[in-house]
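Some chains have been omitted; the remaining ones sit where they do in the full complex.
Order of writing sets the labels: A and B. Residues in every chain begin at 1.
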Amino acid sequence: MSTSARDAPDRLTHIDGDGAARMVDVGAKAPTARRARAEAIVRMEPATAAVVAAGDAPKGDVIGTARLAGIQAAKRTDELIPLAHSLPLSHVDVSIELDSETGIARIESVASTVAQTGVEMEAMTACAVAALTLYDMIKGLQRGVSVESLQLLEKTGGKHDWRRPE
Amino acid sequence: MSTSARDAPDRLTHIDGDGAARMVDVGAKAPTARRARAEAIVRMEPATAAVVAAGDAPKGDVIGTARLAGIQAAKRTDELIPLAHSLPLSHVDVSIELDSETGIARIESVASTVAQTGVEMEAMTACAVAALTLYDMIKGLQRGVSVESLQLLEKTGGKHDWRRPE
């Protein structure tokens, strides 16, 4: 299994005693430097990837548009995720590598802040929206392109650092 | 491969002759009834799923919050996806089935409209944000939960209907 439950608490931090959804109160925490990296994998036909790569050559807009959409979405994570805190990101970046032979686009995001809570949702949101935008821009070329994976790679700066096991 | 390239055009509809990103002009199309369904798979540890299911019992908020977040995100697809059109959705719904034995949550969305362009991005966005919200609400229980798949199931009402091959 590609997941890990180390250091897991025994209750849902977003659910109070009555089962109602709640936001975690971070008021008593000191701000610390936080950073998170996430990854999404989008699989298309190699022929599609070739067109993207070629069409990408002159101005690079498929990849560039997806990158920007991911960066912009990270800044709006608190609007998308109901119980997420509003965070002033000090940095967010998205990179996309497209392998024309396999048709696999690997999207990686990194987000950082100095805050009382972490930025893993910001990193995950950046990857998700970059993947959706990539999908949007090639859906006229190929139907049914799949996002095959969306997951956190690493987070640091909170109570426990975490890195996805190899 | 779980994807299909039937009826694919030979160029990127979002890229013009110079390679610059562009929005498709739908002004000459007649509005028709459009519908799309998408699916996301989130895999967690069975122990996590059991806590969600139990914690879910009294008020059902993990699943309920993720559903609502997906519905709300669908209405804002045009803000997230740079080249998507603004569409008045006539309906959007998200359902989530959680299997406590396998730890697999299956999210399915459906979106519909009467418009000049389709709603597959709205259905995809609903699933993606529901999955991100599910992740957010259980990340305190288990680190590294993965979205294992995000894909379109079906779309109808445009020039060509499409259904994901079994």
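Here is the rule we go by: a contact is a pair of C-beta atoms (placed from the backbone, for glycine too) under 8 Å apart; a residue touches a chain by one contact, two chains touch by 3 or more.
Just so you know, these numbers come straight off a predicted model, no measurement behind them.
Assembly remark, whole complex in this entry with 2 chains visible in place, copy number of the identical chain is 6.
Operating definition for what follows: only the chains that are shown with their structure count from here on.
If you average the CA atoms of chain A and of chain B, the two centres end up 16 Å from each other.
Chain contact summary for the complex, chain B toward chain A: residues 1-15, 18-21, 24, 43-45, 47-48, 51-52, 55-62, 64-65, 68-69, 73, 76, 79-84, 120-121, 124-125, 128-129, 131-133, 135-152, 162, 164.
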